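With one protein chain withheld, the remaining protein chains of the complex are depicted in position.
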Amino acid sequence: MIPLPRIDPPLINASGILSYPEVFTAFESAGACLGGYVTKSVGPREKPGNDNPVVVYPPDGAVLNSLALPTQSAEDWERDLEEIKLKKAKLIVSVYGGDSLEFAEVTGRMSRFSDAIEVNLGCPNKEPGEQTIMESIGQNPALSAEVIERVRGETDKPVIAKLSPNSDYLAVAESCMNAGADALGCGNTLGPGLAVDIRSRAAILAGTTGGISGPALKPVNLRMTYEAYARFRCPIVAYGGIETWEDAVEYILAGASVLGIGTAFMRKSTHEAAALTREIWEGIQEYLDGEPMSAIIGAAHRSAEGGGSHA
Amino acid sequence: MIPLPRIDPPLINASGILSYPEVFTAFESAGACLGGYVTKSVGPREKPGNDNPVVVYPPDGAVLNSLALPTQSAEDWERDLEEIKLKKAKLIVSVYGGDSLEFAEVTGRMSRFSDAIEVNLGCPNKEPGEQTIMESIGQNPALSAEVIERVRGETDKPVIAKLSPNSDYLAVAESCMNAGADALGCGNTLGPGLAVDIRSRAAILAGTTGGISGPALKPVNLRMTYEAYARFRCPIVAYGGIETWEDAVEYILAGASVLGIGTAFMRKSTHEAAALTREIWEGIQEYLDGEPMSAIIGAAHRSAEGGGSHA
Amino acid sequence: MRSVFKVVENRRESEWTHTIFFDAEIESQPGQFMMVWLPRLGEKPFTLSYPNAVTVKKAGAFTENLAALAPGDEIGLRGPLGQGYPPLKKPALIGGGVGIAELRLLALASEEPSFVLGGRTADEILFYEEFRELGPVHVATEDGALGHKGLVTELLPVEADSYAVCGPERMMAACLPKLPAERTYFAIERYMKCAVGLCGQCTCSGWRVCTDGPIFPAAAVAQMDDFGKRRRSKSGKWETI
Partner (left out) sequence: MRSVFKVVENRRESEWTHTIFFDAEIESQPGQFMMVWLPRLGEKPFTLSYPNAVTVKKAGAFTENLAALAPGDEIGLRGPLGQGYPPLKKPALIGGGVGIAELRLLALASEEPSFVLGGRTADEILFYEEFRELGPVHVATEDGALGHKGLVTELLPVEADSYAVCGPERMMAACLPKLPAERTYFAIERYMKCAVGLCGQCTCSGWRVCTDGPIFPAAAVAQMDDFGKRRRSKSGKWETI
């Protein structure tokens, strides 16, 4: 297995959040405490994604998005990534395609720019008429394995298989790990969910339904992280509702070694968002109190084994 | 198909909330605006369920529970239900079992007390060592159909198949409808999810993970309601994060004809809970402004068809 | 509120009873309760005896563990939960067993309290010295080691403007007919699971003790057929009290 690059601090943005290289540079210049940046998922061909509205945020911590993977062409992404000038943060390129060949093609083009490749197996959004990746590939262990195998053939960088919480993810993860994945991404958005406007009686999102992110997702992706760590003891990049250092520590104790932040940046200016990343990292460090982070990764498992029964 | 009994107002509690006949009576005496009550899921044999803690409520509207279906024996439930004296509300008995024969056995015993039978196909909780219903039956369309068929054979009351949002629920629903279900329950809890205490580094729930209810669940079960209505145009009993009349109306527009309230009763005394049911029902009536509720059931679909594209 | 605190002191009150102090003061109304969580061991209901302590009688595995906590150990708390006592004028506080401890914060919050306390033996009359400084204390012990030899109910009626009763349910049931319904409050115990009104487990004649109680006016208690008679066990099956 190829180890993940050293991501220090072990905080990154989530794919599809911030998205573009120049935004990463702005975050770096604003002093964001992110040891790595993940691009928007790069697809093979230009695609505008769904029309607006693409987000809706009901009260109580759930955000629904139906962006449906807009992308410029892989060639245009190459041009973008040639321009990028990150000072010390690592770059992770997220890739997707309609089938394993497309995943491989995009990976082949992106590999030289990236410190790791994240394979998006779990986006639950689609444009009208499309099948989602989750439906067409991400729920199917065999097809997911085929994707990872082909991606593996196109890159010598570590490969992160990013899973959907809506699938039988342990089965998918198992076949991805066997096919050569080096780490798991736990995970993409939940659902999808629906929001209806009661005055106009219409679904609010143009794409009707949207993947759920934010605090509402945390318990589910935390469990995914916990179960994946118990099964594979591999590096895990965790995503889902991380807003505070306490959230981050919960994920680390469950088994995560890298933490991705997405929805928590909502409504924050670049300087506010950068301050948030610093707060989270400082909180983690205070919690660690000098211990290395590796000492507590998965600690919730050790205590589950050590400590008595459910008396 | 056997029509659902007239549940008026079309509000009920969710199974496992309030749970016991004497609590229903207390609610009725406190003036609760519930046209029906659903028992805790009744199983064939006494079973204590998980140890405490059985609930944890992180901030932001998600509640995790890991009760794991405690139940007295079906005989003891018979004795309980003989005592019950509801004035005008209907009684729905929720049933479960380890296999289709057990489901049928419990249904056979409960049928005479009930105005409808709700079949719990979706609880994601289990005691250590058990398989969940969701894993063993609720995710499998053929086994779910077998359960509904056997239940159907034991009762002439309408049968509600209550689905899990974590399954391929349209496939399960399809086979349940073909096997004789009269209505769908959309749906049970999500996930399950995990919560870790960062100070003691332990999972908080004694059952480790717990099904997610409350506002965090709403977008998912709303989508389930929407999709189930689009496909089957059958009566739907909706559950998931209904806290306000607006939530209820969203579900009605998506396709629900009966609304179940669970987590919204959290931390409320009987009088406060009863007041909440009145507020919800009054809000729905004001929204209806004289129209019958049937006129707006599924209205979000009509407008989706009528109104243009995602321009 | 859900938090994990550190134990700072374990004070032995009697052979069976310990007060566990922790490093936080909880604001609560007397009569409300906390769910005490011991990571990996369980979670059960207790009433605060101090803003920063619970007094625990060993009754089984969980309370054995709780009563054995040492300084530095972790104790999780969720709450305060439920309905406490209304403000009481010159109350007689009637307690039996560890129920006496549950009356301590009420005593401190009340003007001119008096006490009627019962236990098997002198050892069980918790906070005896402290209560004597607050008002008159009448005691009954089954072995006669302190005060009247016999049951606490034999000391009733007593003169007071209001009454609060906390103790074993059969003792409370015996008190019910002896006290004025409109000025008396009872602290009911039931097996608790969720403790927030969801699961219905804690029902006493349909009233959920965790959210409608644990403190109920006597007039309401008088209407509860189950009071003093039966309760639901962990599975929901009825058991006799």
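In order of appearance the chains are A, B and C, and numbering begins at 1 in each one.
Keep in mind that, in the parts below, a contact is a pair of C-beta atoms (placed from the backbone, for glycine too) under 8 Å apart; a residue touches a chain by one contact, two chains touch by 3 or more.
Fair warning: this is a prediction, and the values are worked out from it, not measured in the lab.
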Only one of A:Phe113, A:Tyr169 or A:Phe265 touches the unshown chain, namely A:Phe265
Residue list for chain A contacting the dropped chain reads 16-20, 22-27, 29, 40, 46-49, 51-57, 63, 65, 67, 70-73, 76, 197, 199-200, 202, 204, 206, 262-263, 265-270, 273
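Operating definition for what follows: only the chains that are shown with their structure count from here on.
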Cα centroid separation, chain A vs chain B, in Å, comes to 32
CA centroids of chain A and chain C: separation to the nearest Å works out as 50
Check: chain A positions touching at least 2 other chains come out as 303-304, 307, 310-311
Residues of chain C that touch at least two other chains are 39-40, 42
